[in-house]
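As you look at this complex, bear in mind that one protein chain is not there, while each of the others sits in place.
Right, chain A next:
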Amino acid sequence: MKRIPYLVFLALISTLCSCEKAIDLKLKDNEPKYVIEGTITNETGICTVYISQTKNFSDDNQFNGISGAIVKIENNGQTTLLNEQSTGFYTTTQINGTPGQTYKLSVDIKGKQFTASSTMPQPVPFLDLSLKREDADSIRVTPKVKYKDPLDQKNYYWFQQYLNGKIRKEYKVMNDDFTPGQEVNEYLVYHNETKNRNLDFKRGDQLMVEMHSIEAPVYTYLFTLLGAGGADNGAAPSNPISNISGGARGFFSAHTVQRKSITITDMKSK
């Protein structure tokens, strides 16, 4: 559902009479927590772990990496130590991620231990990425992805969205609760929610979509991350459910990657 009813609600509320204003709010500070973002893909030699820390709300958005961590990945009894390539950015080319394999992450930051495990699912073919004229305007573009869900197991999908090579905050996760074994056509949403018109979409913009087959705990993390800020309807915010034990924020995922791109050639006027 690319136009979920709640958006209709909000659009109509804002049409009625609402006004938004940035306000000063004294927020509590918390002691910093470590943030771990780990991925292994089925592309040759892609295995990265990024370690950073939470900051206070009032601080700037420069998130610095954490150096000096011992980051290891174990697979089939073989342990690989990742090298710190730049501050907080740990990587190795020794591991070629393979569907069906289980990878165990262990991170030691100044004596604090964090562990996670993830099994890479089998890839599901990414059949098509398409965009119609009526699905594109300057503030909202909704390309369609197509894939065929395999019937024999539960499948989870993660679509990462890029615009002109830059990763977007919007992403989509899907499961096959309602679509087992079906050919699925689903819309992704690119939306400029800001009032900054420089960020609007235009002809010639390149949309790139990465389709990942992910496992259930990663789906849960990404699904709960989408709702983490609390829904507009007043649902209480809460931290996403991480698959990393030890109290860190973030997640660890072994997943497959397929990419498709499309260029906006025509759009309707807003």
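Throughout what follows, a contact is a pair of C-beta atoms (placed from the backbone, for glycine too) under 8 Å apart; a residue touches a chain by one contact, two chains touch by 3 or more; residues count from 1.
Just so it is clear, contacts and distances are computed from a predicted model.
Chemist: Out of "DsbE family thiol:disulfide interchange protein", "TonB-dependent receptor-like protein", "ABC transporter permease" or "Peptide/nickel transport system ATP-binding protein", what name does the UniProt record list for the absent chain?
Modeler: Hidden chain identified via UniProt as "TonB-dependent receptor-like protein".
Chemist: Can you work out which residue in A:Y90, A:Y103 or A:Y171 touches the chain that's missing from view?
Modeler: Of the listed residues, the one touching the omitted chain is A:Y171.
Chemist: Name, in rising order, the residues on chain A that touch the hidden chain in the full complex.
Modeler: Contacting residues on chain A, toward the hidden partner: 1-5, 7-9, 11-13, 15-25, 27-30, 32-33, 35, 37, 52-57, 59-63, 132, 134, 149, 160, 167, 169, 171, 177-180, 182-187, 194-196, 199, 220, 223-225, 227-241, 249-250, 270.
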